[in-house]
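The complex appears here without one of its protein chains, the remainder shown in place.
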Amino acid sequence: MDEVNTPALETGGLQKSFGALTVANAIDFRLERGARHALIGPNGAGKTTFVELVTGALRPNAGQIRLDGADVTQLAQAARVKRGLVRTFQITALFRRLSILENVTLAICERQGIAGDLVRPAGHHRAAVEEAHALLQRLGLEEEALRPVNMLAYGRQRLVEIAIALALSPKVLLLDEPAAGVPSGESGRIIEVIERLPQNIAVLIIEHDMDLVFRVAQRITVLVQGSVLVEGLPEEIARDPEVRRVYLGERAPA
Amino acid sequence: MATEGLVRTGLRAGNGAIDAFARRHRFHPLEALPWAAAIAAFALFPSYLPLCSQVLATILFALSADLVLGYAGIVTLGHAAFFGTGAYIAGILAANGWGEPLTGLLAGALAAGLVGFLSGLVVLRTTGLTLLMQTLVVATLLHEAANKASSITGGDDGLQGMEVWPIFGWFRFDLFGRTAYFYCLAVLFLCWLMARQIVHSPFGRSLTGIRENVRRMHAIGAPVARRRLVIYTISAVLAGISGALIAQTTQFASLSFLSLERSGTVLIMLIIGGVGRLYGAFIGVPLYMIAQDRFSEIDPVYWYFWIGLLMVVVVVFARGGVLGLFERFWRWTR
Partner (left out) sequence: MVLYLVSVGLSVTMGLMGFVNLAHGVFAMLGGYVVTSLMTRYGVPFSLALLCAALVTALGSVVVERLLYRPLYGGDELDQVLLTMGLIFMSLAAVTYFWGPSPQPMRPPRWLSGEVDLGFRSFPAFRSFLILCGAALVTLLWLGLERTRFGARVRASVDNLRMAQSVGINTSRLFMLTFALGSGLAGLGGGLGADLLSINPSYALDNLVYFLIVVAVGGLGSIRGPFVAALLIGIADTGFKYLLPELGAFFIYALTMAMLLWRPRGLFGRA
C-alpha cells in the first residue's frame, strides 16, 4: 500500500446504538496525515461518542477503526494510546489534587514504560521530570509547576489537558472542545498552542467555537444525529445550505 | 522538541521545581519518630509487651490495607481474608511439627499472596458495590471453609497447640514477650521500608493516578487492571505476614481472624489515623487498640457505641483522620 496515502486515522461503517437510540450511524471518516480537521455538529449529534468509539472507551456494535493502516478495533484504550492515538476530554479530567508537574510526569512515565517500576523512587527518573517541565514551559505553565490542578484557573487547566496529551507523543490527537468553558481572555492562549502543534501530528478538533474552527481547520466534517451530513473544505461547508439550515443558521461565519 | 539551548536555560530556572519534585522520596527526620517511640515503649512498658507486639503486627495489617484503600482506591470489606490465611497457614505449620518462625512467616505470606492474586483476578473486574460485595464474599467463603475444616483449623475453638521454635535457633519466645516484640518490630520495619519504596516509585505514583481519575489513566495508556492486581497481591502478602505474626506471637488463631468485624476494624483504625498517607496506620492502630484495651475493662458494649459514634463523627467532620487534621492545621498556621 502507498505509505503516503494511508490516512492517520480511518473509520469504516462505525456503528453504535443504545437500545433504540442510534448514536453513531455507519460513520465513514478519514483523517489524513498532518491534517487539521474539525468535527462540528449540533448538541447531541454524537461527536463525543465518536471520540469515545475511536479511542476505545466505547465498543462499537459494528465497523472498523484503522490507525495508520492497522486495524485497532479490538484493542483496548490503553493499547491505542501506546500506538499514538491520544485524546483530551471535554470536561477536564485531570488528577485534581496532584500538581501539574506530577500530572504531566505521570503521562511521560507511562509513555516511556517506566511507570511499572516498583523499586526505584520516582525522583530518580529525572529525565522524565525534566521533559515534563520543558513541556510545561513550552505551554507557558512552568510558573505553576508545583501547584495542584484544582487551584488553577479553568483556562490553565484546559492547557494542562493539552500538555498531558502532548506528553504522550501523539501521532493522532483528538481535541474534544479544547476551548469549552474557557473565558475569552484565556482562550487566545489555547488557540495559539493549537496553531503551533507540530505538523506531523494529525489533529481532529471537536468544537462549537466557529472562530476557532475556521482559524485552524483545513477540512470540516459535519455530524448530525450520529450521521455524517457533509464533509469538505471550510469555504464549502460555510456555503452549504444544508449545514446552514441545521447548524449555522442563516448567518455567514466571520 | 524546542531547541537545545532553550531547554537548557529553561532547566536552570526550573531546577528548583524539578529538584523539589525529585527529592520527595528522601527520608525526613520526622519519619524516625515511630521507631523511636517503639524502642521507648520497650523500655517504658515492660509489662505490656504482648499488647505492644499485637499493636505492631496490626499496624502492618493496617498498612497493607492502606496500600489498597488509600493509594489504589479499592474499597474492600474482606481484607481479613488475607490476614486470616497468613495466620492459619503459619499456625497450622507450627501446630503440626514445623515451628520454625521465619519459614512459617514466609509460608503464610505466600499463601495469602496466592489468595490475593486469585481473588483479585475475579474481584477486580468489578467496581463499586459489586467489588465491595465480592471482597466480602471471598472473606466469608474462607471463613466458612475454615469453619468446616475444623479438624485442621480447630473450628470454633480456634487453632491451639502451636509450638514456635526460637528465631535463628537462638532467640526463644519468652514469657514476657521480649523476643516477640523485637520480632514484630523487625518485620514491621522491613515491610514498612518496602511499602514506602513502592509508594514513592513511579508505580506508586500511578496508583495515586488510578485513585484520582481512572478515566484519565486509561487515556494515558496505563494498564490499570494489571496495576490494581499487582498492588492487591502485594497488599495481601503484607496482610498475610501480619496475620502470621499474630498467630506466632500469641500462639493462637481463630475464626474471628477471617471475620467481617476484623475487616471493618482495620478500616476504622486506618480512618482514624488518616487514609493514603502511609503513616495513618501508625497513628490509628495504637490509638484504637489502647482505647479498646481500656474500654473493654469498663464495659464492652459501650465500646461499640463510642466507636460507632467516632466513625460517624470522623466521616462528617474529620475525613482525613488525625493526619488530615494535622495537615489542615499546618496549612492554617502558614
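We just call them A and B in the order they show up, numbering each chain from 1.
As a convention for this text, a contact is a pair of C-beta atoms (placed from the backbone, for glycine too) under 8 Å apart; a residue touches a chain by one contact, two chains touch by 3 or more.
Bear in mind the structure is a predicted one, so any value in this text is a computation, not a measurement.
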- Item | Touched by the hidden chain, restricted to displayed chains | B
- Checked against the full complex, the residue among B:Arg125, B:Arg172 or B:Arg226 that touches the missing chain is B:Arg125
- Note on the structure: Missing-chain contact among B:Leu30, B:Ala43, B:Leu175 or B:Val301 belongs to B:Val301
- Message: Using the touch definition from the top, which of B:Asp19, B:Glu163, B:Glu261 or B:Asp293 touches the missing chain?
- Response: B:Glu261
- Query: Which subunit B residues would touch the chain omitted from the figure, given the whole complex?
  - Reply: 69, 75, 77, 122, 125-126, 128-130, 132-134, 136-138, 140-141, 144-145, 148, 260-261, 264, 267-268, 271, 275, 301-305, 307-312, 314-316, 319
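The working rule: only the chains that are shown with their structure count from here on.
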- Message: Report the inter-centroid distance (CA atoms only) between subunit A and subunit B in whole Å.
- Response: 41
- Where on subunit B does subunit A make contact in their complex? 1-2, 7, 10-11, 13-14, 17-18, 20-26, 197-198, 200-206, 208-209, 212-213, 215-216, 218-224, 227, 230
- Message: Taking the touch rule as given, give the residues of subunit A at its contact with subunit B in the complex, in rising order.
- Response: 55, 57, 77-79, 81-82, 86-87, 89, 93-99, 101-102, 105-107, 109-111, 114-126, 129-130, 133-134, 137-138, 142, 145-146, 164, 167-168
